[in-house]
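Scroll down for the structure; my scribbles are underneath it.
Complex shown without one protein chain; remaining protein chains in place.
Here is chain A:
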Amino acid sequence: MGLPDASGDLSSEMEVDAFRRLFPLRYFERHLSESIRPDARPLGRARDTTLALGAVASAHGSALAKIGSTTMLAAIKMEVMTPFNRVTGRRLHWPAEAAPVISKQLSDTISSSGMINLKELSLVSGKAAWMAYLDIYCLDADGALFDAALLSAVAAFSHLQIPIVSLNDDGKIELISEEDDGAKLEVEPVNKEKRKLTLSSIPFSLTCILHKNYILADPTAEEESIMETAVTVVLDSSSRLVSFYKPGGPVLAHTSAVQDCVALTRQRVKELQNILDETLSGMEID
């Protein structure tokens, strides 16, 4: 910040909290030069990540994702529509300015990754198809919002149970509720087999902060506000690049930084894939 030399002398006398508030950048740089961050993480390590599936009982698929204290709740509601079928995003309870941008990024990422085979959402070709409404609630925003949003969305899609429907005499689609499954055996369900989506090439993301020559993986809100250059890399499970997103920022990304960010994301994709697999297999046992 403004007075680098003055702060250098003061740091030995001042209380840590006061120093952190007055010279936030200096405070961080002192940590970074020791290859550690104020929350005791090494520069390239992401925060603890947890996933819980089925958090919303009324939705057809839902997931709660926590990265550090950033918390996102995703819920999917299925509705029968006449095709064109597509995945839409609706979002509420978001930090106001970020909402439309992240929402757009998220629907771009999900559609361009080809994770969902839209043919699987078709019920009667050309007549009826599923519309998946994805709602994501940001319960706590502490940096790396897009990463948490994408993780919760992906987990919700892998948890998704498509409801059983049947064609009635008028050629209209009717929901068969779980309870009277036995009673309505005379009507043939349209989608008995297709209750789960087969997700191919699942996208995972990692946001990194670039500051001087340092690369900080999975920043907190404090780190994002002090060091402004963020890069979000999205890779799918077969390590293809779905998105390389760097909206401006004072630090320029040179080839070496691009490659380092991609390498960090590759590691992170493996971690997240494991977390997702473990959570899913945990569900099956229950």
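Basically, contacts are C-beta pairs under 8 Å (C-beta built on N, C-alpha and C of every residue); 3 or more make two chains touch, one makes a residue touch a chain; residues count from 1.
The rule we apply is simple: contacts and distances are computed from a predicted model.
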Q) Looking at UniProt, which of "Signal peptidase complex subunit 3", "AP-2 complex subunit alpha", "Mitochondrial import inner membrane translocase subunit" or "Exosome complex exonuclease RRP46 homolog" names the chain we cannot see? A) "Exosome complex exonuclease RRP46 homolog"
Q | Selected residue (touches chain absent from view) among A:Glu29, A:Asp108 or A:Glu222 | A | A:Asp108
Q: Would you indicate which residue among A:Arg21, A:Arg195, A:His254 or A:Lys270 is in contact with the undisplayed chain?
A: A:His254
Q. Touching the missing chain, which residues of chain A?
A. 97, 100-101, 103-105, 108, 112-114, 201, 213, 229, 231, 236, 239-256, 258-259, 262
